[in-house]
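For this view, one protein chain was removed and the others were kept in their places.
The block that comes next holds chain A.
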Amino acid sequence: MTTAPTLRQHAEEEASRLPALLARAEQLAGTVLLGDHGRRRAGLGDDFWQYRPMAAGDSYRAIDWRRSARGDSQFVRDREWQIAQSVLLWVDQGASMRFTSGRNLPSKADRARLLALATTVLLIRAGERVGLTGWSLPPRGGRPQIARLAAALSDDGADDYGAPEARGMLPHARALFVSDFLGDIAPVEAALTKAADRGVRGVLVQVLDPSEEAFPFEGRTIFQSVGGSVAHETLKAGDLRGRYLDRLAERKGRLDALCRLTGWQYQCHHTGDSAQNAMLWIWRAMDGGHG
């Protein structure tokens, strides 16, 4: 079982392989808080932006006397307007995520948490505020938040298939949903629709086990969900393969379509592949390609 410290350590390792990720702030309005993201215009902030001649209405306190002493006119020092972005995470904690088909493969939950926390580490390092959807852990900045998130992500859910938590989403925040999305798709649709309504854009990462992709089963088999709530018996598992794969492709297609509709981005990741690939993709998606 992945405990919080080891999860964090793995995540730090993953995060250390990427350049600092600066999430792009799409909207400066709304949840304005001072942060590291310059808006390339003068405003409230810590970083120097420009000197400009003193104009009417500027108070004397605003005059930068050191600069003004070099000439005859008075200059005012402008600072760049800076904000911080909020990123909301949802990682599926359902029992189905705890599945793995081989001894050498990580479980889907492991991989999902790793990706989520690695993203967190990068975002926090870049000064963003990261939290969970819902009310349990609102977005905050600073390294202690990494530990809090790691602890929160380590919890296992009781349900067989998790449903996305769409409450508490800050308007115009960014979101990262990691799940296998094998459960009922209706809550996902609802959550994404709600998010789109509130201007939240994000990334949907579907984590699948290789056996779920290949369906390498033969003979008479009773398939059970990990939580044991759903079972299906077949006499010849091999015959089901084609139809199962069709359904899986259909599910993926539906998720993709949903994302296109709502402005999200969709990616399918397999636990048999390297986590780095998924991380890179998430970074690019979160950055919006505008490095």
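The working rule: a residue touches a chain if its C-beta (ideal position, glycine included) is under 8 Å from a C-beta of that chain, and two chains touch if they have at least 3 such contacts; residues count from 1.
Convention: contacts and distances are computed from a predicted model.
> Looking only at the UniProt record of the hidden chain, which name from "Intermembrane phospholipid transport system permease protein MlaE", "Xanthine dehydrogenase family protein molybdopterin-binding subunit", "LytTR family transcriptional regulator" or "Cytochrome bc1 complex cytochrome c subunit" is the right one?
UniProt lists the chain left out of the view as "LytTR family transcriptional regulator".
> Which residue among A:193, A:224 or A:277 touches the omitted chain?
A:224
> Out of A:52, A:167 or A:236, point to the residue that touches the absent chain in the complete complex.
Among A:52, A:167 or A:236, only A:236 touches the chain that is not shown.
> Over the whole complex, note the residues of chain A touching the chain we left out.
Touching the missing chain: residues 96-97, 99, 108, 161, 180, 182-183, 209, 211-212, 215, 217-226, 230-240, 243-244, 247-248, 251.
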